[in-house]
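Of the protein chains in this complex, all but one are displayed in their positions.
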Amino acid sequence: MKTLVIGIAGTAKNTGKTTTLSSILKEIKKGPGLSLALTSIGYDGESFDNVTGLPKPRIHVRPGALVAVSERGLLFSSAKLELIREAGVMTPMGKVVIGRVVKQGKLVLAGPNNRRELRLVLDQLEALGVDITIVDGALSRIAPMVEADALVLSTGASRCREIPRLAEESGCMADILTTPALESRGRVEQVASILNQAGFNAFFEKCLAADTVRIQGVIGEKLLAMIADRSAQLVGKHLVFGDPMKLLLAGEIKSVHRILDTLEKGGIRVGVEKQVRLLAVTVNPYFPKYRYNKGDYEADYVDKDELLRSITESVRVPCFDVVAQGGQGVFGELMRFRDSF
Amino acid sequence: MAKKILLAPVDPVHDIGLKMVNRGLREAGYDTVLLPPDLSTEEIIQAIIDEKADTAVLSRTLGYGVANLLARFVDLADAAGIREKVRIAIGGMAVRPELAQELGFDASFGPGSTVEETIAFVEGKEFIKDTNLSRKQARDMTEGYSYKVKHGRIGELLEKTTDMILAWTEGKTSPGVERAILRDELWDVNKWRGGQPTTGFFSEYAGLCDEIVRNYYEKGELHPKTRRFTDKDVEKLRAHVERSRVDLQTPSIQHTLKKPIIFNQYGTGCPYMDIAHIKASEAYGADGVVHFDPSWGARTEGFFDGFLTHQEDGTVITPDNLMHICESLEKGTLWQVRAHRGLNTPETVVLAGKLGAHLTKINICYGSLGAGTEPARLTVDGVASIRYAAKYKLPFDVVTNEELCGVPAYKAFAGMLIVAHLGAALGGRSILQPLFCYSPEVMISGQMEDNYVDFNAAKITALRSIMDAPIWPGAPIGFLTQDEDRVQSSTTTALHTGLAAMLGVDAISIASSDEAYSGGPITVPSKVDTLRSAAESFRFFGQSRMELGRNAVQWSEEIVSGIESVLEQVVEKGDFVQALYDGILGNREDGAYPGRNGLNTVTQK
Partner (left out) sequence: MMVVSDVFAHVVDALDVETFLVCMSENEGKNLALTMMKDMGFQDVDVVFVKFQGSGARVRVRAYINRPGDKYPWLDLEDTGEEES
């Protein structure tokens, strides 16, 4: 059976990605003996947050797990690996090596931090034969996660402290992430990225002349809005983006969502080439509060019940608070997906 | 094909660091584009596309919100497809590899990054910090010196003293020499490193040692103040040293000068703690480190073995201790293991040689007049030590610590020159080590009432006019000018460093800011204090020079004629050992006393 690649993406730092990852790992340990590989597109493992100075959780791995990690992180890990090969990828923290955990312990997870290199590593992990590969995210970075088969999105008060606003944004995000696939039909044109007026003009010309325009790269928010402004001239066209991540990156999420709505209402079909499966959203009531009088950060929390309730209402996928509920819920979604995979 | 590099300040204002990198890259012949500050993420990405850059370097100072901004930039660049072809790096004051990793960059340039690193990144080459550019090379400070004596009469006298000493020591031996012979001929260092037994050595060796050492070899009893480390301890230590090497840069603190080489001492009693001290010293610019052993070592015939820690000041000399310390040193760090006093002098040189030391220390006069070893014994041992130093190619310094007892500089220097000349005759390479100190001599005679400059300068001038030899003032410089005040202590060290640099000496030993504190062991922060202050002295003075006072010339001449007069007396006596006993090289009034350790241990071969 093909390896299932799950990405755990965050919407900001401290939204609970690592805690979510740890809770999934605990469930895997309890479960029916699934073989596991771990990597990351960022860096996780320090005892204290790089910027705020507050404590951060670290990942615990067990013997048998495969990992693809940067060398420098290994120096500071208590887990020991049997090295299998070098992945042929270089990161700021040294070469990425692939190994099997032989002594359990804490692992500093840092790995291939862009899409191309993540693909290289995932292919190598697949070749070694694992049931599940989990890719830990970094900050709010999402572009490389297009290589995953499915995503778990972690959000929380660290992204926004006002629950209604966070819920609304999470709903928009989930919608955008689940933008359906759209086929190219009729006369097809292609553009790379649309980042300025010149780029927009070139795109518009092509769009007028074609039935489908494939936008391979990214688009800036103002330019996406420009398409909406001139939607009358583009009724019936298909706009196909590479994947939903590119849409998420267009700009402020609620604005982008609004613009996409306008486009749909205006008769323009917007879709993606590669769809993303969003399995679950996890929520974290924690946020680092900046203390102006002391110039440092302290831990603070929003109402966790209200947070979970609001987000659940807003997004159309299952929502969990892994600290309050444990990881069974998220893990359950993973297993359900796997069965249908 | 030439690489094109785009540089973008993500700050609202221009980044000086980025401008300097830009300049450096252009000078190296690269085609660069430096964007103006305050552009949006999309504008920067479009610029990368338009300019067809191969590489992009961003710079930004950090704060909490900036991480997200940079992360979005990388994300957008990745989604736009430019990460397939363009390598992107982030630079700035607070940038570390972990941060660049988290943000998604290919490389990070933190504080202290060089243009060479940027170029290696642009070219896609792995920048190995281990290159000669940022790693030191161990230097031989004796290179280029001839040891020729420039002063005619002194030259003649030194020839005579050398002949006298060699004739006198001919056919004589001592337990110290015998043990050194065993260590040299029968103790196979490679077998020992490999853990193989060297029984042939030990059966004979133990018999030549004092009871307390013999008991160790025969019954396994350790010296009461020592304790052995376990294998687990060793494992942890090795891991710790490896971790501390990850980011270790060994800066050069001499700024625009090449000398003096800076030495720090170590010897807390525990080799582990010493290693922590040594790594700190290296990281703050020390070029070399000097091993301080306990004073009972000088009074005890024979060495223990094993990886041992010691309760009091001074780290015990054992092959294991030396080996572990040596392993922890950076390749370019000079390591001195001193043999200059005591009953183990020649064997120490052999061990130092076999275990990879760069330097040792030998002085017959100081050892016998100020450190308690019997003159005849130390003369025999001293000559043997010099022969071994020559054999193992270990330069050795000859220190005039007797100045601290009260012996006037000219007498102590006479003794030092005798040993240095003897050394040259035997094929050894000595280094003169006069003291820069507030000695009893100057306290009484007043040469330092006004300043600490002139008399120290006079010492150097005097020695230079006599012999072409390297000079390494100690020990440490500024001795007795320090009090326990951190700032005072560091300042006087810095100023003495400045003087040493202006005088063009080859090396100096500097103390910590704990030098005057005797209530406990020296701490790491105190060592860092003086390394920092010394560095500042180099930065401040650079290659400028100071004008010496009128007295400097006069005192220099007085020292030279004093040396000549002492040598005349030694030669007239016709017996070097007797000269030591008679106080010609330092007498009771001066505060020098012939030692008694090892009395009656010299025998015919």
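As written, the chain order gives the labels A and B, with residue 1 at the start of each chain.
Here is the rule we go by: a contact is a pair of C-beta atoms (placed from the backbone, for glycine too) under 8 Å apart; a residue touches a chain by one contact, two chains touch by 3 or more.
All values derive from a computational prediction rather than experimental measurement.
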{"item": "Chain not shown: contacting residue from B:G269, B:G297 or B:G498", "value": "B:G269"}
{"item": "Listed residues B:I16, B:L69, B:A167 or B:A239, member touching the removed chain", "value": "B:A239"}
{"item": "Selected residue (touches chain absent from view) among B:H310, B:K361 or B:H421", "value": "B:H310"}
{"item": "Residue, one of B:P36, B:G152, B:P224 or B:G520, that touches the chain absent here", "value": "B:G520"}
{"item": "Residues of subunit B (touch criterion as defined above) contacting the omitted chain", "value": "227, 233, 236-237, 239-240, 268-270, 272-274, 276, 280, 309-311, 483-486, 514, 517, 519-521, 523-525"}
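To be clear about the criterion, only the chains that are shown with their structure count from here on.
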{"item": "Averaged-CA centre spacing for the pair subunit B and subunit A, given as whole angstrom", "value": "52"}
{"item": "Complex contact set, residues of subunit A against subunit B", "value": "12-13, 41-43, 46, 50-52, 70, 72, 75-76, 90-93, 110, 113-116, 138-144, 192-193, 195-196, 199, 216-218, 220, 242, 245-246, 249, 290"}
{"item": "Sites on subunit B touched by subunit A in the complex", "value": "42-43, 45-46, 49, 62-64, 67-68, 71-72, 74-76, 78-81, 83-84, 96-108, 126, 242-243, 246"}
